[in-house]
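Quick one: structure below, then a few questions.
Of the protein chains in this complex, all but one are displayed in their positions.
As written, the chain order gives the labels A and B, with residue 1 at the start of each chain.
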Amino acid sequence: MQAFIQTIIDKHEAAPVRLLAILRDIQAEYQHISAATIEILATALKLPRTQIISVIEFYSFLHTTPTGKYDILLSDSITDRMLGKQNLMFYFASQLKLKIGELRSDGLVSLNNTSCTGMCDQGPAGIVNGYALTRLDRPRIDAIIKLIEQHTPVKQWPAEFFAVSDNIYQAGLLLQAPIKPGDALKAHFQRGAQNTLAEIDISGLRGRGGAGFKTAMKWRFCAAEPETERYVVCNADEGEPGTFKDRVILNSYAHQVFEGMTVCASIIGAEQGFLYLRGEYLHLYEKLQAILQERRESALLGNNILNQGINFDIEIRLGCGAYICGEESALIESLEGKRGIPRNRPPYPVSQGYLNKPTVVNNVETFLASTKIAVHGGQWFADVGTEQSQGTKILSISGDCAKPGIYEYAFGVTVAQVLNDCGAYDVLGIQVGGPSGTFIDIKESQRKLAFEDLATGGSFIIFNQSRNILDIVKNFTHFFAHESCGFCTPCRVGTSLLKKQLDKITEGHGSAGDIVALEELCQLVKNNSHCGLGQTAANPILSTLQRYPERYAEKLKDISYEPGFDLDASLETARHLANRDDAGAHLTQVEED
Amino acid sequence: MHKTITIDGQEVPFEAGQTIMDAAISADIYIPHLCHNPDYQPHGSCKLCTVKVNGRNCSACTFPAMEGQDIQNHSADLEQDRLRITQMLFVEGNHFCPSCEKTGNCQLQAVAYYLKMHDNHFPHFFANREMDASHPEILIDHNRCIFCNLCVRASQEKDNKNVFAISGRGINKRLIINSKSGQLKDSDIDINDCAAHICPTGAILIKGTGYQVPIGQRIYDQQKIDEVSLAEESKDHG
Partner (left out) sequence: MADKLKLATTSLAGCFGCHMSLLDIDERMLELAKHVEFDRSPITDIEHCNPCDIGLIEGGVCNSENVHVLREFRKNCKILVAVGACAINGGLPALRNHIPLEDCLNESYRDGIGIENAQIPSDPELPLLLDKVYPIHEIVKVDYYLPGCPPSGDVFWTFLSDIIAGREPSLPYELIHFD
């Protein structure tokens, strides 16, 4: 074991910033990271053992106790659930004869839930030993179980189990007519760095990761920093449930993303870039590495790019299952091999980012757009869209529609138009921008997708009239409680309290005062949390409470108060031990007259 | 010429590099806080020090003071939110004050008194937390840890050690000890370390000292935390 761990450490140059990669490799071999391994790592990396333990405990995909030789996770996104995930999960567990969340006693297999894996257009989805599974159904699960019981290595499983389609239904400025590798850099070098930056400015491009900060301004701030060691980071953490466009962009347009990063690097003067790729997209890793290698061989990356005397390279660092690592400062912490805890701001990443050096963090789509703009100029982009939201937006459409997949629209498109194009009928409402965004009712379908109306990072989940609002809200609220990093009190405790309070109401234990308490708690978490996660965690409740108060009200009992837990069930142990089942051994949930 | 900010209508001077909390303490203004201690790097996690800066909520202990900021500190809304945040800390851990040696000297409790907290408001988590009595002189009762991170910082910044760390994610967050066994007795903590004395609650206690001062005559039995805290913390600022 020691020898194996040493090779892993050597492979990663014993660099503490590569701790996640080291842990991933060890976990892949031993299905967990043992206490003995932690000691070896602590010595070799010169890190306190507590830092290694705390990293393992932070990330969902790392474990201090063994998982199965076959570790299976099912995506618990609302879209997977709408495609029947829950039944599949129960079936899976019963066929494997194990409990969800546990390791089977023979150590062969473990099964658990995981947050949205970004396959909403081809779910129910899952992950086996890190690799994405799509389009799960009973026959496929039967086949998988057989492969597991026969100890067939995952590498030998049928390729179609791992097939991931792009499902691009509508292409616009960004997805049409890909440019040849190197064309953007050539145009950029010809024009000069400052002029390209001016074009990006003219384009009006705003960040596509959700917050919508002006890209040119971000790059300019970074370039103006006195510290000259600078970094470019591409945020491919794509953890917002219902979002999968970055996956498609990286699968089919990766050259242009890397080229955008290179353009940025030459403008801000960075020599090192990172692609922070969410662990769920491990299937893209080798392919992306090959593309980077190809670019190095074509002088588009590495030393003296296109003979312009510019050096820049890109390293891919994989995440390990943590939605919070999409938040840019948490992402930077994670890049440094630490827990993904959002930093205090100011200072912002543009002045103190990776290793406290000036760093630009942009979304995958933002870099793709930059490449296109570098070739076609800013006006080409600005001519499309609305006054405050120039250009196009790539949407990830999922849920109840005939053609879930990728759609690119000019900003300003109405929700109605989108619904029409993807074949959505009998619609109840749409979650725009994912759980952290807004739930809108079909009555609002004339609203526009744009920063000035409905801002979105691209998630667009459609629900038809057969869906239950409260099930949706519950799934999202549980998601946030699971993903809270735990740094600040209002979000750490508040998201768990929101979950309890919402469950109390949806399970029928609520009374009028509970809605008041729920709303109060929503505001508290929203207004006092440290970062965007906590600040938006109450959005699913707030936006539906505003639109569908009756859905909540019909769950309430006309009493002053009811316990939030099952009173009679809390007597179960005592009943069992005392061997009683008489009337006095039971309690009603509320006082009966 | 000093630059100034305004806190609850009062002009407060500040120097470059100061946070809102620093400026407030220098001006003898109390902003409730738990994870902050002027002797250590600000952390910004408890959120008790949330103030409104030009209408926007910010953590006073980490947010830089900047010319012209109009800051609300003691508004009814902010105090209400602080009360609720304190109650969150009470239901998250297991704080049975009558059985805690720190009672009367505990900052969590004192802040609760200051905010006129009578109850815990929320449903209790009754979390399963452990006690580490392994060390001959120092006791850790994880039931009372509020994750202020002060012991972690004290050990790193003052003691030049690394005895404590925060681990876990979300509501499963936990304090861990840097020793092979995970127990305090096998760590390199020393009774004279700052980290052994910094805990604002009864999570880290020095054994055999708990009842030297009788209950009822302790720090916050006599004085409110705003006075105590300003008296202690503004002395460092001269």
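The criterion applied here is as follows: a residue touches a chain if its C-beta (ideal position, glycine included) is under 8 Å from a C-beta of that chain, and two chains touch if they have at least 3 such contacts.
Since we're looking at a predicted model, the values are computed, not measured.
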item	value
Residue touching the undisplayed chain, where the options are B:14, B:90, B:147 or B:164	B:90
Given B:129, B:144 or B:161, the one touching the chain that is not displayed	B:129
Residues of chain B in contact with the chain not shown	90, 94-100, 103-104, 109, 112-114, 116-121, 123-124, 126-129, 215, 221, 224
Absent-chain interface as seen on chain A, which is shown	513, 560-561, 563-565, 567, 570-575, 577-580, 582, 584-585, 587, 591
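Please note the rule applied: only the chains that are shown with their structure count from here on.
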item	value
Chain A and chain B, separation of their C-alpha mean positions in angstrom	33
Contact footprint of chain B on chain A as seen in their complex	39, 48-51, 53-54, 57-59, 322, 339, 344, 346, 481-490, 492-497, 500, 520, 524, 527-530, 564
Residue numbers on chain B that touch chain A, as the complex places them	42, 44-48, 50, 57, 59, 62, 64, 81, 84-85, 88-89, 91-92, 122-123, 125, 146-147, 162, 164-174, 176-178, 180
